[in-house]
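Working notes, beginning with the structure itself.
Here the complex is missing one protein chain, while the rest keep their positions.
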Amino acid sequence: MSRTASTTEGRTSQALLIAAAMIFLAFFLLLPLVAVFTEAFKQGIGAFGQAVMHPDAWAAIRLTLLIAAISVPLNVVFGVAASWAITKFHFPGRHLLITFIDLPFSVSPVVSGLIFVLLFGAHGLLGPWLAEHDIKIIFAVPGIVLATVFITFPFVARELIPLMQEQGKDDEEAAISLGANGWQTFWHVTLPNIRWGLLYGVLLCNARAMGEFGAVSVVSGHIRGETNTMPLHVEILYNEYDFVGAFAVASLLAALALVTLIAKSILEWRFDLHHGGAVH
Amino acid sequence: MHISGKTTRRLFLASAVAVVTLLSACSGGGEKSAKSVEITNVSYDPTRELYQAVNPLFAAAWKAKTGQDITFKMSHGGSGKQSRAILDGLEADVATLALAYDIDAIAARGKLLPEDWQKALPDNSAPYTSTIVFLVRKGNPKGIKDWGDLVKPGVAVITPNPKTSGGARWNFLAAWAYGRKAGGSDAAAEAYVKRVFAQVPVLDSGARGSTTTFVERGIGDVLLTWENEAFLAEKELGKGKFEIVVPSISVLAEPPVAVIAANAKKHGTEAVAKAYLEFLYTPQAQAEIARNFYRPRDPDVAARFKDQFPTINLVTIDKDFGGWASAQKTYFDDGGVFDRIYSQK
């Protein structure tokens, strides 16, 4: 694993670069995180536990997990399909397509909620038809799922496109010319190559799906214990001046994300170790 | 006739689906005879504690009268946002919002309740009132006694943004009422209000955001806020760190309540929704209202709590500002007075 001196930096410059990166991260990421946990445990572990074990908090946690469990797989399938089409083929309008995929990133969360209200709301385009058939979309779970899918739409595709572009299509072409079919090529050649990128994409998509606030807030209706996701519950507690409760639930969200990500890097590390050993 | 196992299974599935569909269709319809009933109350931010206290009382009273159990579904948020949610299809049985303007919008744009909804219940359909007062830091270091002191140099005033917060509109109009009384004209009032807003370092988007800015962040010398919020901050948030200052003049805020007729009809909850709102006027509920720092309507209850609520000279929206529709248009809509104050710096 060791690099030769010609392809790495000296010890001092390494230390300097690491220090600069860490200072930056400390101010912008670590301190806010510390602030959240400090507030959460301000009145001891008891108050923290009480806030997290509250039935309304549980309802919010369950709903958040449900929403993520529906919207993440949808976007994984889309992300893989879109990156395959975009990076393995040349066709006019590819950049337009990529830009369209990016679009949900650039739409203000306020607007992403609003568009579904304009579509499915009582005065929306499809509103009257839905009311006639007694189908509830906004202010119910389907609306929250839709808004979440919209918000997290680009994550997987965006993670895969640069990676697959970098890798080119030589491996796949070789597999095909050796007689593999499309699925075999994908499973045995492409997937192993994009494995980590895909995992990143899934984790980010999942983190964002659980953490989304603005868009979901517009379509949820804020009914306690029913259509409140964790971020909305945080806002409610905060507005009740229950700061400990608010930060307790928020820290739970942060911890959830940290745990999945640390698990991911351990997985990655073990795989590398195993893999590296096998090669030599 | 021989029916294969596969067909039986299909038939069974189909009938199961049909039953579920029927059941769910029923639950949307007539609930009158059911043993339990559900009410969705869509309200604004500061009423959480109030309805948490009142709801169990009504549930007990209703159970004693009819034998039905009530489940309350509460939704809280900014008043305007909640009003829009109802308009866009949030199926509230009752709306308990911060300003009549927000329920007017539901009546006018959504036709979900009659336009004269405010006549359905006593006292303009507002079972409790409040007003705008000042919250200052302990010992009142800047010596703020009345509206005039807000524009003294070096005084930082905290209020939310009237464009996004219902409470902030009450603040604005209360300041205007003072300016008009002190200066004798609307022009003088505008000049005064402009000076007040020149002292505002931050405009939070909601009333509770402003309270947090003042209480938790320690920003500003005086917070303009609802009386009930001021009490909450003084008694619970930062015990002994704040004082309430009652100005010489303020505005009578009447947060209204209404049954959203179309939704209640659909859910079959008309009777219970009406009884729920009427319950708010009973002495039992009124006492709870006063304990939650809202001014009660009931004279006996008011007399019991008169030490808590000092008498203030109060102007009203209808008499002094020509009603909410006109006030909103003149002061807060695009190109209104508030925009003018900020555009000619």
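For reference, chains read A and B in written order, and residue numbers begin at 1 within each chain.
Everything below uses one rule, namely that contacts are C-beta pairs under 8 Å (C-beta built on N, C-alpha and C of every residue); 3 or more make two chains touch, one makes a residue touch a chain.
FYI, contacts and distances are computed from a predicted model.
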Identity of the absent chain, which is to be given by its UniProt protein name, from "Cell division protein FtsW", "NADH dehydrogenase", "Sulfate transport system permease protein CysT" or "Divalent metal cation transporter"
"Sulfate transport system permease protein CysT"
Using the document's definition of touch, tell me which of B:Val37, B:Ala105 or B:Ala258 contacts the absent chain.
B:Ala105
Among A:Ile67, A:Ala122, A:Ala140 or A:Leu256, which one touches the chain that has been omitted from the display?
A:Leu256
Omitted-chain contact residue, chosen from A:Ala69, A:Ala85, A:Ala131 or A:Leu191:
A:Ala85
In terms of residues, what is the contact footprint of the unshown chain on subunit B?
80-81, 84, 87, 105, 109, 161, 163-164, 200-205, 209, 216-219, 328, 332-334, 339, 342-343, 345
Need a quick check: the contact residues on subunit A for the chain that isn't drawn.
3-4, 6-9, 14, 17-18, 20-22, 24-25, 27-33, 35-36, 39, 77-78, 81-82, 84-86, 88-92, 94-111, 114-116, 118-119, 124-125, 146, 149-150, 153-154, 158-159, 162-163, 165-169, 172-173, 176-182, 184-186, 196-197, 200, 203-204, 207-208, 210-214, 230-231, 234-235, 238, 246-247, 250, 253-254, 256-258, 261-262, 264-266, 269
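In this section, only the chains that are shown with their structure count from here on.
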Roughly how far is subunit A from subunit B, going centre to centre by Cα mean, in whole Å?
36
Interface with subunit A, subunit B side, in the complex: residues 25, 28, 40, 45, 48-49, 73-77, 85, 87-91, 109-110, 206, 208, 211-212, 216, 232, 236-237
Taking the touch rule as given, give the residues of subunit A at its contact with subunit B in the complex, in rising order.
117, 120-124, 127, 131, 134, 136, 138-139, 221-226, 236, 238-241, 243
